[in-house]
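Have a look at the structure below before the remarks.
A protein chain is absent from this complex, but the other protein chains hold their places.
Chain nomenclature is as follows: A and B, assigned in order of appearance, with residue numbering initiated at 1 for each chain independently.
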Amino acid sequence: MSAMVPIEHSLILAFLLFFIGAAGVLIRRNLITVLMSIELMLNSANLLFVAASRQVGNVEGQVMMSFVILIAACEAAIGLAMVIAIFRRYGNIKTEFLRALRG
Amino acid sequence: MIWMVLLFPLLGALLNGFLLPRRSKLLSHGVAVAAVAGAFACACCVFLEFFATRHSHLYFGFNWLQAGKFTAPFELVVDQLSGLMILIITGIGTLIHIYAGGYMKEEVTTYRFFAYLNLFVFMMLLLVLGNNLLVMFVGWEGVGLCSYLLIGYWFQEEANAKAGMKAFLVNRIGDIGFLIGIFLTYKHFGTVSFSELSSWMNLMPTLAEPYPKALFWITLSFFIGACGKSAQLPLYVWLPDAMAGPTPVSALIHAATMVTAGIFMMTRLSFFFYAAPDTMLIVACVGALTALFAATIALVQTDIKKVLAYSTVSQLGYMVLACGVGAFDAGVFHLLTHACFKALLFLGAGSVIFAMHHEQDMRRMGGLRKHLPITHGVMLVGVLAIIGVPGFSGFFSKDEILWKAFIFPTYGPILWGIGFLAAGCTAFYMVRLLCLTFYGTPYQDKSAHHHHHPHETPWYMWGPLVVLALLSIGVGYLGVPDFLAHLVGGHNLFAHYLEGLIYIPASAQGAWGHLHAEHAHELEWGLMLSSVALVTLAAGTAVFCYTNRPVRGVASFLGGHFPRLHQLLLDKYRVDECYQRKIVTPLAEISTFLWQVVDVRVINGCVNWVGYLLMGTSGIASFRMTGSLHRYGFWVLAGTVCVLIISCF
Partner (left out) sequence: MVEVWFFYFFAAIAVVASLGVILLRNPVAAAMLLVVTLCALAAEYVLLGAEFSAAIQVLVYAGAIVILFTFVIMMLNLGQEEVGQLAGFSKWALLLFMLGGAGVILIQRLSMGALPPGVPGGAASDNTYEVGMALFTKYLWPFELASLLILLALIASVVIARKPTFPSRDA
């Protein structure tokens, strides 16, 4: 435990994960994959919390990380329920069917 | 105590309207009578208290309206006029309430009737007690509302609902005049309080411009208001139709109290009217013409209530004539006597209608004297009072008015002549009513499918009639004209009583000198005797014409030889039709035009076209709103990045 990974490296990894997740949200047309991409973005935030916790030497970052996991679980549950509801209604889960916001 | 006078009827109205169980007619009736009787008792106390000192007293309630310098406190005044009025309203109101219990016995929703009736009494009391124009206006509108509600009491029949609507709308025309009068008063005098206006007018020795002109318009506006309420030409048309309401309502509202509001208001503002001689001439002419006009219509009407309604219009014309010639005391005195005998006549007619099972056509009556002895007796007293037989109250009050009209310097004898003719007509049609109803042979119903034996009404219906009959004889002696009173060493008690209230402002003394000038008593005697002679002649003619069936002699002669005149009178000079053709129909057409073309096409069209235009242009602008979630997400991301970039620098 002596040699520490510089926090910058953790930040770069978190940054990469976040943008990969964001790109996934934007380019995929399958709602399930979109949700998984959102999970990736949440994980990038988790990584930041844990790295910061390590950096400042207390556990509060890890406490926050556990709350984020909890919220991720809620989000996944409701999101998947909505996916099912959408599937019931449209017969598939392609995002191009969700056009109620059209002006 | 003064507040109790107001509180009792309001409480009665609320109890009957909202709180009490509605099924018990006895309870509704009892509460209503108790409320008005309580108010009467309190009014007596208030009046006696006032009478002991003869000083008008203000009762401040609370600060009602205040805006800048304008204040309108809720303030009541008890003086000669309002003290007398509250006695009339609550006293006659009590008698009519008692009577109404019997008349409305067969109704289902008596609680509604008595709630309206009590509310009416409350509003009328507010009208007469208010010490400023605004409080008076509240009462003024309130009695209009109650009148509408009560005329349309049997609203299941469309004609009744329409009559209520007509009364309301015609009254509104007058109300606009009243409102404009209030506005002008405030504009020129800065106050709407009677006591302040009165002292202002009293202290001004002369009136410089712009006051004389302003006063002309103010008084004219108020007079238009009075025309609406007191059913003068040309706004009288609602009153005959108002007979659609139950008869006690006709007695209370359309004979004894509400229609006198115009007279009351003009008397209240007598200091204004004295200072505007031009208006006074208009007032006098309108009053005289109304008296004759309505009396001629009443000559040929066959509906017993219609005859009484036109006679009310005619008598109100006399009162307005009295105001117009400056004899406000005579006008108020006639108001008092008329309240008694007209309430009596209406209630008597109500008893006849009640006994005849809601038959109102006089041609189907006759010979009722045997069946309705008490009603006949009191009706006889009422008729003698209204036609002015010496010794009865109408004689004193009407002759006083005619005398004051005669000495009016401008067109005085002409005004007197019109009033004189109207008195003759009055005698004729009232005796005709009496003959057709009570004398002669009973009407034989050919179809005879409902042959009911007419019967005398119960005691609580004829009781009030007897009281009113005594009053119809008695109150006349309060106002015996001076020249008669001097014979027994007295003077005109009533005029003396009102002296403190009705005064001619200093600025207008010159125009009204004749009121106090000495006149030859021979002239007065002569006029009085001539009107007695005319009344006797007209009454005799009526008796001769109508006592026996079939109708013969002069009436049929006139009807046969002047069919067009007869028809014109029967059609009430076709005023309603004329209004319909000249005012209502064009108004309806203009309104339809405004609705169909201006509103629908132009205004709605403009609004819609603005909408369409916006929808079109925004359609152009919203072509990027495809509803694609990806695109939205992308722009969220792009925006975030942009914010980040900006935050770096």
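Odds and ends about this structure:
What we mean here is this: a residue touches a chain if its C-beta (ideal position, glycine included) is under 8 Å from a C-beta of that chain, and two chains touch if they have at least 3 such contacts.
If you're wondering where the values come from, they're calculated on a predicted model, not measured in any experiment.
Although one chain is not drawn, its touching partners on chain B can still be listed: residues 626, 628, 630-631, 634, 637-638, 640-641, 644-645, 648. Contacts to the hidden chain, counted on chain A, fall at residues 1, 3-11, 13, 15-17, 19-24, 26-30, 32-33, 35-37, 39-40, 43, 46-47, 50-51, 53-60, 62-63, 65-67, 69-78, 80-85, 87-89, 93, 96.
Just so it is clear, only the chains that are shown with their structure count from here on.
The mean-CA centres of chain A and chain B are about 83 angstrom from one another, to the nearest whole unit. For chain B in complex with chain A, the residues that touch the partner chain are 622, 625-630, 632-634, 637. Of all residues in chain A, those touching chain B in their complex are 22, 25-27, 29, 95-96, 98-103.
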